[in-house]
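The block that comes next holds chain A.
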Amino acid sequence: MPASLDAFARAVESDTGDPRLLSGEGTGMYVLGGRVPFLIARPASHEAVLSVLARASEEGLGVVPWGGGTGRRAGYPPERYDVALSTERLAAAVDFLRDDLTAVVQPGMTIESLNRLTRSEGQTAGLDPANPGRATVGGAIFAGRSGPMRVRWGRARDRVMRLKVALPDGSSHTYGALVVKNVTGYDMNRLLAGSWGTLAVATELALRLYKAPERTGARAAAFPEAEAAFAAARRLMALPLHPLWVEVLDAGRLAALGERYSLPGPWCLAAAFGDFEEGLAEQLRRFEDLLSREGGRDLARFDDEAAARLGAALADQPGGDFAREEALAVRASGRADQLPRFARAAEEAARKGGFRLAVAAHAGSGVLRAWLAPEEKGVEPRAAWDAFAALCRAGADPARGRAVHLRLDSGPAALRDQISVWGEDGLDPAALGLMRRLKREYDPTRTLSPGRFVGRL
Partner candidate 1 sequence: MLCRGEACLAPRDGFLIIGEYTDVILSEESERRISVLKNLNTETLRFAQGDIRMERDVTATAETQRSAFNPLLGPLGPDREMIQRCIHCGLCTTSCPTFVLLGNEMDSPRGRIYLMRMVVDGEMAVNDTVLKHLDRCLDCRACETACPSGVRYGSLIEAAREGLEKVRGRGAGARLLRRLLFRWLLPSRALLGLAAAGTRLYQRTFLRPLLLKLGLIPPKLARLEPMMPEVPPLASMLPLPSEVPASGEERCRVAFFGGCLQSALFGDVNRAAVRALAANGARVVIPSSQTCCGALQAHAGDRETARLLARRNMEAIDPSQFDAIVLAVSGCGAMLHEYGELLAGDPAFAARARAFSSKVMDVTVFLSKVKLRRAPHPEPQRVAYHHPCHLYHAMKVRQEPLKVLEAVGNVEAVPLRESDWCCGSAGSYNLTQTELSMRLLDRKMGHIRAAGAPVVCTGNPGCQIQIAYGARERGMELRVVHPVVLLDEAYRAAGFYDGAGLP
Partner candidate 2 sequence: MDQATLIAKLTGAVGADYIHTDPVALRAYNCDALTIYKGQPSAVVLPADTEQVQQVVRLCREAGVPLIPRGAGTCLSGGATPAPGGVLAVFVRMNQILEIDYENHLARVQPGVVNLHLSRETLPRGFHYAPDPSSQMACTIGGNAAENSGGAHCLKYGMTTNHIQGMTVVLASGDAVRLGSDGDEAPGLDLRGFFIGSEGTFAVTTELTVRLTPNPEGVRTMLACFKEVGDACRTVSEVIAAGAVPAAMELMDRYTIEAVEKVMQAGYPKDAGAVLLIELDGLPSSMRPLEALIHGICMRNACASFRAAQSEAERDSLWMGRKRAFGAFGAIAPAYYCLDGTVPRSKLAVVLEEFDRIAARYGLRITNVFHAGDGSLHPNVLFDDRVPGETARAVECGAEVLRACIRAGGVLSGEHGIGIEKKREMRDQFDAATLGIMERVRDAVDPEGIFNPGKILPGGDVEFPLAGASQPGGVARMAAAFSK
């Protein structure tokens, strides 16, 4: 370690008061795209975050904010990666304003802890990223990780009421307030939520909560074709019901879920509802009617705990081969009637590339995710991605305002270096230009996650 880095490490050690500062050997688990940081900073206060950032900015070092590490296989490898700024010691609940349905927490709190906290008062933050035991609140908000429940509670960024952030230039900002309706100044919360740690580091987040439904229940039925399942999902979204989630799953995803959930296939439409008992019964009945009208078969019922477990399982990623380093997770979004096309594209890509496939779509939100696991070693993933992208994009029609957006959620580092991971090749260059200018205002020294996000921001 060069002397200046050593000095930096010692300064960070004193700033953060970290009793077990990790550097050198111990940093292996923080690897990103083959790069390993020389230092893991674990500040425990806003001030400590500020000073780490300011020092790094001064030294020209690259800092990547680090929550639960669940986004390790996403994005481009950072251009410079010297420090991982872990929020592990910023994981406390600052305030729980039960009567205002508001939780103020530090970014390193895991989703599971947040859920435990809110559940104690019968409330929910409605955040359901994969791997809730490791994923953090800061990560979910800043990586914009919305799961199936977005159809009920909105996107992750819709949760944010107030943010306290630290910038590389040493300044601190507080955006928003503990109110649910606010148009005071620019909506900076929305700019930062989903910015993948490229603009600033949050040290405190105030989240809007909702009352958790009194009772929940889910129903699922089998469809022979993807088209029929997706069409039924669209019919469901036209009813005045309030589903908690609406998912369409293929046989691969069903198999990955395992016997425990026994969802019917080959294509399965599953949806959950939450309400008081009487309302829930009616919502479920109406959904069952719809399923039978639309030709759904083998109805499966899940009530309360079972429905919650199923929801959690669907929010998670398929494990096994699909979680291995060589596997891909791809995503396409567009109008809901494009989802069958996206599903076909995924099948075609898997067939072409020699992959096993699992597909799950947030059918109420126009998002399809597909996981591709290589059938054998040494399969080249590029062709599969290209096929997927081309087939999905054929559904776009910019003149009629129809866009299709793609993303590689995770995949081998080599592939990530070759393609537009964030789908920015489908983005207007002027929009990308704007993002670059905004990055410059927040982080002129490109200290934060340089090159990792869209357009290698």
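Remarks
Throughout what follows, a residue touches a chain if its C-beta (ideal position, glycine included) is under 8 Å from a C-beta of that chain, and two chains touch if they have at least 3 such contacts; residues count from 1.
The candidate set was assembled so that all candidates are chains of the complex that A comes from, given by their letters.
Computed from a prediction, not measured in an experiment: that's the story for all the values here.
In summary, of the candidates 1 or 2 that share the complex with chain A, the touching one is 2. Residue ranges of chain A in contact with candidate 2, taken from their complex: 97-102, 122-123, 144, 146, 150, 154-155, 157-158, 167, 171-175, 177-188, 190-191, 193-195, 210-212, 214, 234, 237-242, 275-279, 281-283, 331-338, 362, 365-367, 398, 400-405, 407, 422-424, 426-428, 430-432, 434-435, 437-438, 440-442, 453-455, 457.
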